[in-house]
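Data block below; observations after.
The other protein chains are all here in position, but one chain of the complex has been omitted.
The first chain written gets the first letter, and so on, giving A, B and C; residue counts start at 1 in each chain.
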Amino acid sequence: MRKFMDDPDDLVADALRGLAAAHPELRVDHAAGIVYRAEPARPGTVGVISGGGSGHEPLHAGFVGLGMLDAAVVGPLFTSPTPDRILEATTNVDSGAGVLHIVKNYTGDVMNFDMAAEFAAASGIDVRAVVVEDDVAVEDSLHTAGRRGTGLTVILEKIVGAAAGEGRSLDDLVALAQRIVAHGRSMGAALSSCSVPGHGEPAVIPEGEMEFGVGIHGEPGRSRLPFRGARDLAARLVDSVVHELETSDDPAIVMLSGLGGTPLIELHVVYGHVARELESRGIAVARSLVGDYVTSLDMIGCALTVLRADDDMIGLWDAPVRTPALRWKA
Amino acid sequence: MRKFMDDPDDLVADALRGLAAAHPELRVDHAAGIVYRAEPARPGTVGVISGGGSGHEPLHAGFVGLGMLDAAVVGPLFTSPTPDRILEATTNVDSGAGVLHIVKNYTGDVMNFDMAAEFAAASGIDVRAVVVEDDVAVEDSLHTAGRRGTGLTVILEKIVGAAAGEGRSLDDLVALAQRIVAHGRSMGAALSSCSVPGHGEPAVIPEGEMEFGVGIHGEPGRSRLPFRGARDLAARLVDSVVHELETSDDPAIVMLSGLGGTPLIELHVVYGHVARELESRGIAVARSLVGDYVTSLDMIGCALTVLRADDDMIGLWDAPVRTPALRWKA
Amino acid sequence: MTTADALSIEVLVDWLARFAARVARDRVELTELDTAIGDGDHGANLARGTAAVADRSEHGDTVEAEAKSIGMTLVTTVGGASGPLFGTFFLRFGVAAGPVTSLDTRGVALALRAGLDGVVERGRAERGDKTLVDALAPAVDAFEERAAAGDDLDSCASAAREAARRGRDETAPLLARKGRASYLGERSIGHVDPGAQSTTYLFDALVDALRDDA
Partner (left out) sequence: MTTADALSIEVLVDWLARFAARVARDRVELTELDTAIGDGDHGANLARGTAAVADRSEHGDTVEAEAKSIGMTLVTTVGGASGPLFGTFFLRFGVAAGPVTSLDTRGVALALRAGLDGVVERGRAERGDKTLVDALAPAVDAFEERAAAGDDLDSCASAAREAARRGRDETAPLLARKGRASYLGERSIGHVDPGAQSTTYLFDALVDALRDDA
């Protein structure tokens, strides 16, 4: 395992120390594993928090700050944080207007956030949750765990964070978040698995093949396919995502995220094809992000997220944001 | 080779198409391989351009935009662009106040920019060059090629770009750039080499070892050392860099750049140690950047850059910037 | 061989100590099962949580208080999917047990049932979804059945243990519909569910705790 770390058991705590050192605009509670904005949001606004297992950096802690999250609860590698810490973050960001939990749809995250919300409700905090479930690699039905939450989380955190900053109510934020969940979908593929510290060498994907519909926890994809180059991959990603989106005249906010071990030059190659594929399907790209936003340790892979965004969403997307990983106009 | 690309010969051109698609705030001349700001700088300001071989993304094209570069000349993989294209970019960004060339110190870059400057001078453009030579892995003497240019380039492009935007003269910019070159140093290390398309599999660094003093073109480092974890590495990087910096009371602008295949979580681990090491040496960190800024394709590695920055530099660093890879207050 | 005829606070503590020891011993097995169809952390998650349970310096003075303390410790240390599930199991077990210092066979049956209900409410898994419910539910059924027939605590617990093992074995051919394994679709077939496996450890530990205490 080729990793810049010391004791694998300290990886997450050590990384948090580095994050804190690099970003004085954050306040990190190292004991609890919670990252807050150093300057809290305006009182009277809804608190917006998220969290989950580590290994997906910059998600979530890299999106804490003005115009986005008020706090992120940082779990161990690929493991949801526990309800007590989610509760602590919830309590600390509540200024009376309630708190929104942004939860990626994984059984562990959902259950831990659920329990935290129950505890918070018991202590009188108005908590609502939105569960992001955008990964079309996974079938959604009443009897399954449903689609996983991946890249759409970033876009949702940005838009809803901006809306919270405007002073919108918890009900309004929930409705907005649900519209985003309804109109955003993602799909990823990888040329290598990720190497998880302490887990030995990862499964090798033979050259010339790819895992299609890969998750962000080293889990294998839905299928193993021949890898026929970036252009073919882009067409497949766009096909899969667009197939699961409701038809709409709205333009798209598009994100192509690297999974941690993919150089930017390659992401740009894929994105060039993605842009063309979307255009050829009549989907106008209003805004785009290309880079590492939701990763899976050192996985060589990329994932496409498309949100059909209405004017409100695009306006909120453009609002000032100042976080470690997303920053503009501030 | 596990790479998201199509024909390796098209890699750079395809990536440029993706960059253009993702960033409407840029104007890309695909035939010439030149990336410009879509909105040109104010007439009467000095044009600031840079360029070099590809494979170091986001450098340089990712730093074109308001408050930073006016243009970047994009060469083939790891190969300096030719003088005619540098000349073309120079001519196009000149608004009468002259043009500054920011050149990384590699024989190829230096000679191609030199020739371009000679051609430009012949056609009446006031061109000056600053050569960045910050990599302390390489000995500097009258008889050698001198230190390589690496991470300091980003910091210099930011600061000098902001100064150009303020309307400072070409002479002032050259003096500022030379102060930056004099007070900035870098050092890198890697746990893997990079795989260059069309070059077969790269040399393998055995587990438990690292290349120390590695370059950004897949060239081996100055020495092969045991890898004893992130803390030890951070201490070595800081030692090497600080040793070559003039003593100063100025605080530092610090950058820890991944080399393309390093996940952010690991960069944060290293940065945490770097911050402590600098503090223990009495060096105050005024500003910091942690992420992929100057890369070497998919190399698993990181490089530390430290600039002892005076008030003028820090003020210019904080000025608004809007480029694909560096953006704030705009 | 004699066995305890009631589940006292001491037996409860011993039960969890044995569970912790077993998870620590067979952590790699859980890791490997979870690597095959999950994310490879089930061993680490449960080891962290059960060690924290075993390390508590304070204990409850009723079965309710002790089980809730166990549950809360699991909830706050395990994380992932198994934390809320094993945690909820003991939280509900405690509520059902009430403020007593020991449970007879019937009382244990009621508490186990309440624990199972909590797990199902929390995770919404049905039998056959290839989760720990596939081991836990038959175990609770078997325990209840024997208890209703008037069997002693040891034989109820032994029956539960056997049922948990059978339930675990039966997860292998299933296609997962809940938890991370469900993302694999067909690829999940042929592997035992890690949570079902750790659930058998829980009933192994219960039987041993009851016997040793006798």
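Just so we're on the same page, a residue touches a chain if its C-beta (ideal position, glycine included) is under 8 Å from a C-beta of that chain, and two chains touch if they have at least 3 such contacts.
Here the structure is a predicted model, which means the values were calculated and not measured.
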Missing chain: touched chains present in the view: B
Residue among B:A22, B:A137 or B:A190 touching the omitted chain: B:A137
Among B:H199, B:H243 or B:R281, the residue in touch with the chain that has been omitted: B:H199
Of B:L16, B:L77, B:A177 or B:L191, the one touching the omitted chain in the full complex: B:L77
Which of B:M115, B:L225 or B:A330 contacts the chain that the document leaves out: B:M115
Missing-partner contacts on chain B, residue numbers: 53, 75-85, 106-108, 111-112, 114-115, 137-139, 143-145, 148, 196, 198-199, 215, 217-220, 222
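Operating definition for what follows: only the chains that are shown with their structure count from here on.
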Any chain that touches chain B and chain A: none
Between chain B and chain A, distance of the C-alpha-averaged centres to the nearest whole Å: 29
Chain B and chain C, separation of their C-alpha mean positions in angstrom: 56
Chain centre separation in whole Å, for chain C relative to chain A (CA means): 32
